[in-house]
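Dumping the structure here so I can ask a few things about it.
Note that this complex is displayed minus one protein chain, with the remaining chains in position.
The first chain written gets the first letter, and so on, giving A, B, C, D, E, F and G; residue counts start at 1 in each chain.
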């Protein structure tokens, strides 16, 4: 989907995610309905997300790990999508360099590293190896609340 | 800051970042003022963020790279904070494993990899080495719009 | 098993493994029978171990190696348990990072590295690679006496 | 210190660390005083240790990490000894292979990874790099109780 | 094919690829026909190439990546030849060291990294892993124009 | 420099580097002078190169090595340029991934690896490490003739 | 085979491999026959070798490479023996660390790296990867003359 000048301007105002559409409309000399319709469409297209994110340090029973993954085949994109559907996986990046994929994973007291690997990752085939990086301090990292 | 049951419930409702406070208040049998006050405080404490995020694939002139950093000293937290203030750096994770830090960096046409390394990273001392992973496809990765 | 305050206090006294139960009982204002019963239960549950450990440097014909193991699948916990039953293996850690498992292994004149790999490790399937670290000097490392 | 036949036999009996010296003495046809004196000397020489060890999984607020260390100079033994005196360090192995030292470290809620690196390791000079392996499951690993 | 003194001299003159054969002939006291015939034969044997190369920085929609490849078998030369026939691959080097092959690949807007891996490299079997190095600045690197 | 449609078309014809300008002009309905002027300018700008390249396998006393370089600072571009001026260096790529630079180097009987490292690379400061890949077979790799 | 004091003394004299047995016998107050018999037996047992070795730098068409090998299984000793029988392989070491085997290989003009890998190593199964180190200068390295 094309991000035209107006969409970019709207998104720019939405850095404060609660900014009233009325205010954005006035600032851009557009109707509130236009703003609302465009935001709706951007969300439907999967381009835009307005959501609450929290600092992982604020939840002691929750931790973030990054996982470098190497695959046995070159089906990087399909495999990336499969990983993105595993429980706990926040996002998946297909990357250049010594890893094929870099995952961001949210672990909790009830869904720990052992469970992530033995119940989730073990379901996928063609995984050559994984290398976990435990995040023990972060700056400006904000993540969604895990599903209870 | 303590995330009590009520705060967690509010944040849970705010998975839709535009959810009216009135609706959250009704659902939790609290007043709209309480919701508003708690959200305000959570944001002031830096625990909560409600903001527009976009799919990096929607902006062709923008790209995301992850950077593994190794440092020359053990001042990991202070150095992590310094990296978090560099132009382009979205977040910094202090991690276990073969890297000391893992950065997420947003590059644009006008702020490319050469500029990031020679104008930004070069300012910091005690960097032993960097290893860049270019993200060329992602799933569920959403990033803030770069400052124009 | 829950380690309550009393159990922790008992274990704390048992830093000297030969400390008479009577003395521990007096110090904690409990009966000697209580101490004995609790220690018995902690040992039965596999939580507590009171045993002689020796400095590996004191036995010239014995040596310690650490082994980083990478596996072909994600059955990390089950595989970790299998490794823990091999001859010579003192302990197994399932770890994050470039290895999947880190073993501590005790070798002797009659049970050397060749035997460990060709007779023991070779029995297990799904081992992708091993990397041995020979310990040639140690501090505060104490290990059990090998079974003759 | 020489571990003669008798000392080895005594240590062998002490696999049960609470075994009465009387019983060991009878089994070896020696006097209880001889056993006691030999054990005392072995402990004084730092060769023998009889102490309570616990399964780290039994203490949820405590975790074990292994740390691979690379040094800037070849003063491996002196540096190994320095590491062994840092808070949290259980044992230090000077090893062959891609690391110079392998540490076993005990972290607690109040003494976490950030503190270990910024308050303890940062004191030592000539550290070229560290690589942490978080132990998230273990078999037969037993460690001393941390000092409160 | 043997590169004799005369061929070397001709090639030396052709550092300027447009140098008239007449001029080369005069300089080497040979006939223009001899030069023309020798150049023709060198090109037919695949030893000599006279072609336009461009600086990749001059084409913003085009980028160069180097790819380190590890193979599952030792059929290095045959596999190297297979890689050399993939779309986008400029050259293939069979190398010593941590990689088996080093590729130079030309990507364009319409033929990006995802396509290269999922449509081209995925066709080849016995590829153990790939590691991509994105060239983001170069000196004296000149590459052929990609086929439209 | 902008590569407009006409320049791209000219370069496309120059895949055969000896293609007469007259023929290119006719094919593009331009005058021969225009072609000549544009080629001249492209060469002066350093964008276009028309030169003889040879298959390194045809010269037994010459060999190609690729060198991965890691630097001590982030002055990647300046250092890349310095490397590009060393004897034997054909091209320099500033890259993402485990190396900072990837060099292509041409060695001869009289200018071997020892000379390259001790006489050339040793002149440059801030080099953290080098890793050489010897090319022992290549496909479509063509390099300029070394200066005698 | 036991290397007793006398054998060690004989071997010590044979640091000069041409030392007359008579002279060794006199020096050790033994008969020449004893020396001759013992040397014969040591050679037959494969413990002792007296042979001409040459500096590889003295033969321009010959080169030495070291090869790190990783295997797919733990049959290290059997595989090591198989490698030792390949053409060009001077010696095989089964080692700890990042490689499983370290080979010393002698290449010649007629038996180059391509031949070694595609004709020799390719015969062996269960080879996970190889990493070649080309020796381009050596000190005190002496190797046997290759079989013509």
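As a working rule, a contact is a pair of C-beta atoms (placed from the backbone, for glycine too) under 8 Å apart; a residue touches a chain by one contact, two chains touch by 3 or more.
Quick caveat, the model's predicted, so the values are computed rather than measured.
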{"item": "Neighbouring displayed chains - absent chain, whole complex", "value": "C, D, E, F, G"}
{"item": "Residue in contact with the excluded chain [from F:42, F:76 or F:134]", "value": "F:134"}
{"item": "For chain G, residues in touch with the removed chain", "value": "1, 3, 8, 11-12, 14-18, 46-55, 58-59, 64, 66, 76-77, 80-81, 83-84, 89-99, 102, 131-142, 144-145, 148"}
{"item": "Chain C, residues in touch with the chain not shown (by the definition above)", "value": "112-114, 132, 134, 136-137"}
{"item": "Residues belonging to chain E that touch the chain removed from view", "value": "96-98"}
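We take it that only the chains that are shown with their structure count from here on.
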{"item": "Shared chain contacts [chain A and chain G, defined touch]", "value": "C, D, E, F"}
{"item": "Between chain A and chain D, centroid-to-centroid distance (C-alpha), Å", "value": "42"}
{"item": "Chain E and chain G, separation of their C-alpha mean positions in angstrom", "value": "40"}
{"item": "Residues of chain D touching at least two other chains", "value": "96-98, 113-114, 131-134, 136-137"}
{"item": "Which pairs of chains touch, using the document's own definition", "value": "A-B, A-C, A-D, A-E, A-F, B-C, B-D, B-E, B-F, C-D, C-G, D-G, E-F, E-G, F-G"}
